[in-house]
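Removed from the display is one protein chain of the complex; every other protein chain stays in position.
Chains: A and B, in written order; residue numbering restarts at 1 for each.
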Amino acid sequence: MSAIGTETIEGFGPSGVTAQSTRDRLRAGSVGVLLAALASIPLVANDYWLNAVLIPFLIMSLTALGLNLLMGYAGQASLGSGGFMSVGAYATYNLLLRLPELPLPVSLLLGGIISGLVGVVAGLPSLRIKGFYLVASTLATQFLLEWLFNQYGWFSNYSTSSSISAPRLAFLGHDLSSPAGRYLLTLATVVVVTAVAARLVRSQTGRTWMAIRDMDTAASVIGIPVSAGKLKAFFVSSLVIGIAGALWAFAYLGTVDARSFNLDRSFQIMFAIIIGGMGSIRGNFLGAAFMIFLPIQLDHLGSGVFGGAVDPGQLENFQKALFGALIVWFLIKEPRGLAALLSRAWTQLVSRINR
Amino acid sequence: MSGPILQLRDVSLSFRGIKALNALSFEVACGEICALIGPNGAGKSSLLNIINGVYRADSGSVTFNGEQFIRIRPAHAAHLGVGRTFQHNALFRHLSVLDNVLAGLIRHSRTTLVEHAFGIGRDRRETREFNRWADEIIGFLDLTGHRDTVVGTLPYGVQKRVDLARALVGRPSLLLLDEPMAGMNQDEKSEMSRLILGTNARLGTTIVLIEHDMSVVMGLSHHVVVLDYGRKVGDGSPEQVRKNPDVIAAYLGTAH
Partner (left out) sequence: MSFFIETLVGGLLAGVMYSLVVIGFVLVFKASGVFNFAQGSMVLCAALTFVTLRDKGIDFWLAALITLAVMVLIAIAVERVVLRPLVNRPQITLFMATLGVSFVIEGLAQIVMGASVHELDLGIVDTPIEIGGVQVSQFDLVAAGTAGILVVALSIFFNRTRVGIALRAIADDPQAALSIGIRLQTLWQIVWGVAGFVSLVAGLLWGARQGVQFALTLVVLKALPVLIIGGFTSITGAIVGGLIVGAGDSLAEIYLGSLLGGSVSTWFSYVLAVAFLLVRPAGLFGEAPIERI
């Protein structure tokens, strides 16, 4: 048995980068309808739905997208996502605090870029090591960042409590601090970032990443810049995760708290892409939906069916075991996740209708 | 055929004390097809790995196109114009044939991450250009019918041709083929031979190949180098090598 993981991660979504133009147009149309529907949700949904369900779902999708670029497309596994979220959150917080004249989108983007640069540094070991050795080194990043933000008060503006309240969110004179405002801010960010990411993975950069993922030795032999490709993947991935971290702090929690970006968060994000589908853009949304809705459903089940007789701690244990079992099930039965499962179901449905 | 494009001088390599190559020297002339033959474990693949930088030689030197080195990074070798196919399947198996071939062009890319992300600047023109080059090679190697198929699902013989297309699309001046016909039937072999000869004749690519089938080697190559246990035991035209008693003893006599 080889001691160093030489294989790539398996299980990826539809891989053809090109030649799907008719399907593309169809897809673009349905995406447009979906967007219109999503944008009009605040007209009908109540604050609970926006605050507790839709906003975290969208942000979780964005973090999943970030990790998926790195892990699903470029084949570099990471458990540092929580850490990168915290870099984005603290960087954006300090930008809003110290440079209040910057417009909100600029602060968000700069926060993301700072997170991306930290990601590049964290990705340096990937030039020498692979597989779970790399996972271990991303754990080093995770723990170091957690410690850093707890340790040094400058990052949280010497706030006495461990959590600090977020500055007011506003853009072009519009106050965005209402649930609907925060939802629209999140939605707009997620849409823009997803559109760019979807373009990126179909470009030369995406091809470079997938080549590294599928067979890195061959990639370097045919002249693909493997090291640069890996570092770019770390940069873009951490940038996206950083923006998601800032949104998590400002648009969801309303506070910057290092504890909400701990290792459990990193696990959760990795689970979201395993369940949703690695190497698939759609998979991120499916996986995130799963991670957000399942616990809510279980809570309802716990309090509804069993009339609150179930101890919440037990429910949490059950949820944990269930997620673990699902991870194992997906890895064994469908390594390409819900995305592949759904597209297969769709093809079957279409063929049945046509018959 | 002019002067040597590739010269190896006293190249040695060992793994954990076991000598894979022992003070090996030979030359490959520009424009020729040179076959490396020898029994399994003779060090043929290791030799290719040294030429394009996957392994580092313990001693000796390699001169390619007048540039001398002991250790070269694989990416640098590719940039100098060394192309390579692999003995075991080393394609990007989740990608389509077209994407595999396009990957062979990445080293010629002049565009940046930002251009890719937003589809701005030179990105669109380069994409069009690369697609045209890739389609040309795909046509040349009779792969048009498989253009958009994921390579992992293709039959083995076709995958070998995709590997060749991926190496060829970047227009290398030296092409290393590691057992391009392994596992093929007679028809596939003659088809592959035709493609290799065509590449050599039409594109002027110098080719170094490893092959076990002697009839293929004799029909294809201008120059044959015979290895046995990391040493060179024969070097010359196919006719000279066929008559060399050392070669017959070391290889032809035992293997066939």
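Here is the rule we go by: a contact is a pair of C-beta atoms (placed from the backbone, for glycine too) under 8 Å apart; a residue touches a chain by one contact, two chains touch by 3 or more.
Quick caveat, the model's predicted, so the values are computed rather than measured.
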Chain not shown: contacting residue from A:Val53, A:Leu97, A:Leu117 or A:Ala140: A:Ala140
Residue among B:Ala77, B:Ala90 or B:Ile196 touching the omitted chain: B:Ala90
Residues of chain A in contact with the chain not shown: 1-11, 77, 125, 128-129, 131-133, 135-137, 139-140, 143-144, 146-147, 150-151, 217-218, 221, 263, 267, 270, 274, 313-314, 317-328, 331-332, 335
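Keep in mind that, in the parts below, only the chains that are shown with their structure count from here on.
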Complex contact set, residues of chain B against chain A: 52-54, 73-75, 77-79, 83-84, 86, 90-96, 98-99, 102-104, 106-107, 109, 111, 113, 116-119, 123, 126-127, 130-131, 147-148, 150, 166-167, 170
Interface residues, chain A side, partner chain B - complex: 12, 15-19, 196, 199-200, 203-208, 210-211, 213-215, 217-226, 232, 236, 279
